[in-house]
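As you look at this complex, bear in mind that one protein chain is not there, while each of the others sits in place.
So, chain A:
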Amino acid sequence: MATTPPAEPGLSVRGVSLRFGGITVLDDVSFDAPRGGILGLVGPNGAGKTSLFNCISGHYQPTAGSILVGGTETVRTPAWRMARLGLARTFQHPALRLDATVLENVMLGAHSWLPGGPVSWALRLPTTRRHERQARDRALELLERTGLGWAAHTPADELSHGLHKGVELCRALLSRPSLLLLDEPAAGLSHGEVEALISTVREVRQEFDLTVVVVEHHMGLISALTDRVVVLDHGAKLMEGTAAEAQSDPRVVEAYLGKEVGAA
């Protein structure tokens, strides 16, 4: 089903381990996310999905292993430089500035590619103003595309949780990413909102030639959205395959539901 990957995978995780003191959070995890594909990262609570996410996004530094984004080694890159390498992410709990408008929130996404330092911004040089206008137009366009155009000038605290997720997605997309990490995008969404989310992610994936990695509990979303899934359990990769394969794999069922025990 997935578009056959060109030379470099969008994301390549190789032998990544993460230890905090004596606790092993991730244990030698390896997988590739083909460029332009959508990869699901699933597993029971505490399996290490979010920790792996944080390693990829640069918030944690893995104890061992390497992570390549579009072929570039990123393990030692500080988190704030990752945006410039084409990585964008959303958060499990949308983190927006509630007192600012939706547009202002989305505009933050342009930070990594907007040029100019404090002096040119203080002086509002013509070039600076032009760049700001470009970013603004692009932001409005993305909001329009995701059905949020009407809310551009509304303060973020007047929107619902579901809409916050959409705003966050627009913010991430404005950074012109090549790799998009979605951390539980369906959490707290209604059924209709999840359907809309699925179609949006599929659309933008195609349009921006994005590699998408999704952490999610919502199996419906995983089945509908992903080309492949990687199942984590206790910090290690349990299996890799399609969503359907994962759901019928006895090891996965066991990880989620526990072993069948003789007793009643």
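By definition in this document, contacts are C-beta pairs under 8 Å (C-beta built on N, C-alpha and C of every residue); 3 or more make two chains touch, one makes a residue touch a chain; residues count from 1.
Convention: contacts and distances are computed from a predicted model.
Looking at the choices "Chemotaxis protein CheA", "Tripartite tricarboxylate transporter family receptor", "Aldehyde dehydrogenase family protein" or "Branched-chain amino acid transport system permease protein", the name in the UniProt record of the chain not drawn here is "Branched-chain amino acid transport system permease protein".
Within the complete assembly, A:Leu163 is the residue of A:Leu163, A:Leu182 or A:Val252 that touches the hidden chain. Residue in contact with the omitted chain (choice from A:Cys55, A:Val69 or A:Leu221): A:Leu221. The hidden chain makes contact, of the residues A:Val16, A:Ala33, A:Val69 or A:Leu189, with A:Leu189.
The chain not displayed touches chain A at residues 57-59, 78-84, 88-89, 91, 95, 97, 100, 104, 107-112, 114, 116-118, 121-124, 128, 132, 140, 144-154, 157-160, 162-163, 165-166, 169, 171, 175, 189-190, 192-200, 202-203, 206, 220-221, 223-225.
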